[in-house]
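The structure that follows is given in the form of structure tokens.
Omission of a single protein chain aside, the complex is shown with its protein chains in their original locations.
On to subunit A.
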Amino acid sequence: MSPPPNGLKEEGDRSGRRPSSKQAPKAEGPAGRRGAQPGQKEWRRGSPRPRSPRRKPTEFRSRREELRRQERSLAARTGEARRKRDGRASLKKQRANSKKDKEVLGKEETWKQLKKPRSSSLASNTSGGESLSEEELAQILEQVEEKKKLIATMRNKPWPMAKKLTELREAQAFVEKYEGALGKGKGKRLYAYRMLMAKKWVKFKRDFDNFKTQCIPWEMKIKDIESHFGSSVASYFIFLRWMYGVNLVLFGLIFGLVIIPEILMGVPYGSIPRKTVPRAEEEKAMDFSVLWDFEGYIKYSALFYGYYNNQRTIGWLRYRLPMAYFMVGVSVFGYSLMIVIRSMASNTQGSTSEGESDNFTFSFKMFTSWDYLIGNSETADNKYASITTSFKESIVDEQESNKEENIHLTRFLRVLANFLIICCLCGSGYLIYFVVKRSQEFSKMQNVSWYERNEVRRIVMSLLGMFCPPLFETIAALENYHPRIGLKWQLGRIFALFLGNLYTFLLALMDDVHLKLSKEATIKNITHWTLFNYYNSSGWNESVPRPPLHPADVPRGSCWETAVGIEFMRLTVSDMLVTYITILLGDFVRACFVRFMNYCWCWDLEAGFPSYAEFDISGNVLGLIFNQGMIWMGSFYAPGLVGINVLRLLTSMYFQCWAVMSSNVPHERVFKASRSNNFYMGLLLLVLFLSLLPVAYTIMSLPPSFDCGPFSGKNRMYDVLHETIENDFPTFLGKIFAFLANPGLIIPAILLMFLAIYYLNSVSKSLSRANAQLRKKIQALREVEKSHKSVKNRAADRDSEDTSKSSSKTATPLQITHAEPTSHSASQSQALEKKARDTGASSPASGTLLPASQHLPGSQPPEVTPDSGKPQSQTHPWKSASRKSTQRPPH
């Protein structure tokens, strides 16, 4: 029972310390702190103790017999040596004790936490008797767990590497020793196996983590950018990467559940009219200019809505494609909503502590504004400049916080600016609307020039997007906002511009759709009559059934869904091209020009007018968000759109990375666009919602085309749901669904949801209020504590000075020499963590208690000895003896 664990424990104690020549005093570390004098007194009585385990026979007995004998003799020897030393004058003893104290306090301060539980366990262990092997085992297990925890958290310790390495080695040796020894008892195999598995598991986890970090795409690229441009530019790329991930999931959803089944199992191309290029377009269907407009063969491919057939099930799998098409369209929005809201929520959870940031404006600027990632002198220059300006700004803010400016003028200017900007927005909206209208007229004419065909999408919208933001910026200068707020306004306005453009475009498109829908009835009649005439016309041998009309010859409707899909496809592609060309011309060519013409130019091009382009984070992020909005809107009518978008994001990742690294200089305005910035996520959510609206409208209230798409022949697109429920589910399920869809149930459900939202909202409000109050309370408490402490500190300092003075008068000079080094070393050695608290707690203690104990040198030890001294003394012989002897047998 006890002996092996005992030895082990001492191993632990030993390994808990750094090896040094002063082992003897150190071995008494815990005891020395708790009351070394009594421990040493007891030593003499306790030295024969090692015999005691032998009285109780154990299963280890025979094995350990010899070892124990050696230990005993060693213990006896060391004990004798100790006795000799202790037998000297009591003053010397005191000095030795205080020395030990010093060492313990000075060198082992950081071990305090770790040792405390151990020393207490030692005490309880020995006082509880040595027969309780189970308990001891448990305690040792605890210690080993501690060691393991230490090993696991070694990297978190603020020690120099040499110390960490030594500690680590000792802790590992201890753990290994313990494991081996325990294995000798029960279930050795199993235990060893478990340990092995644990080790393997740790290794596996480490490898897996390594692997995981390697698997994050573009990590190194982004880090590279981060180190050159600071974290704000990198945050755009992180956003881009996040977007790419989302799009990849959407692509997988659409591609796997809609496009692949249709291609594999659907009716092949050319078999039915909707899958065939009409006769009139056939000659030009393969021309590049036609394909480039997504007409011709591309229009009649699986990339677009019109290609899909309305067969209820396809292939031998009996895959319900129309149903899948509908559900995927819904789940694209569902997944996007979920992921955006989830990341927003997780961001707000992380940023709860930001409420207090305004208390520490200057401190944060001072200590956290330098970005240690910067490894580029240009970036560093910019950072210096921006830190300087931000300091100046804060100083100005601080000085002018109580100064009132001419508030009426500011207000007037702000109203004026907003008025101007609203005018701009309306103007650009009208321009787009007008141009869309005109293009519809052009589309009816035959011979139109390239300019007229493309003026909406490619030219006007890009021009507006190019020129309005700088205009807004100029107008915003009137408003005199704080730059950060100003930036948000600016973003909001560009957002509104883009959104206005997009929505006007959508409205025009919707007009077009309605036009097509109104024509649909007549076309339907024409188709019907054509087929009827074809089959019933005279002049054909009645006996032979006529071959069916070639699908290319069947007259067909305009299929507004495909038209909408094509429109979005074109918009996306042209947007991509415009972006790339802008980057190429605006950044790369400009950078080349500035770089190489600088040698032969009148003024300094790099520092002067053209200079290098900055990376426009806000513009890029907004572009990304809008692009995503178009994807969301268009993906229902053009399933291939997401695939195009994935390609676009992929190329723009590489292209923009290259462009940034080769031809940009960092943005002067420090701006974070990461996911932690909920402003961007909010914009994304808004765009998602706004793009949900038109899609939902078309699904719910427009009849699908009669001759194309998976929902043709139905009254509304969502009828596919009814159909599936009625035909494929058991009747009772259909009844349940019908019951659920009853307005009498839905309205109360919505009401209930509103109530729940209201309730949760009020709960969260009250909680946050309580939170704020608690925080305030804590702060107040801390202030009070601090002021108390500082007062106490001063008082304690005075006290200790007084007492040391007085003790110098009364006591012997020897004691003073102890007192001072002790308190000194105590306070100096605590330079590590918890410095302030320790000085607060211990300096009054060392200032008041120590002198007091020195006034009564004789009275204190006897008081403490009876309870705390005795148990500890029992462990000493073991500790000192086993140090050498326990190591020997295993070797």
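The criterion applied here is as follows: a residue touches a chain if its C-beta (ideal position, glycine included) is under 8 Å from a C-beta of that chain, and two chains touch if they have at least 3 such contacts; residues count from 1.
The rule is short, and it goes like this: contacts and distances are computed from a predicted model.
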| item | value |
| --- | --- |
| Among "Calcium and integrin binding family member 3", "Small ribosomal subunit protein bS16m", "AP-2 complex subunit alpha" or "Serine/threonine-protein phosphatase 2A 55 kDa regulatory subunit B", the UniProt name of the subunit that does not appear here | "Calcium and integrin binding family member 3" |
| Options A:L373, A:L413, A:L650 or A:L721, residue touching the unrepresented chain | A:L373 |
| Which of A:L137, A:I151 or A:I263 contacts the chain that the document leaves out | A:I151 |
| Touch list for subunit A against the chain that is not drawn | 151, 154-158, 160-162, 164-165, 168-169, 206, 209-210, 213, 223, 226-227, 231, 351, 353-354, 356-357, 359-364, 366-377, 379-380, 384, 387-388, 391-392, 395, 398, 782-783, 786-787, 789-790, 831, 833-837 |
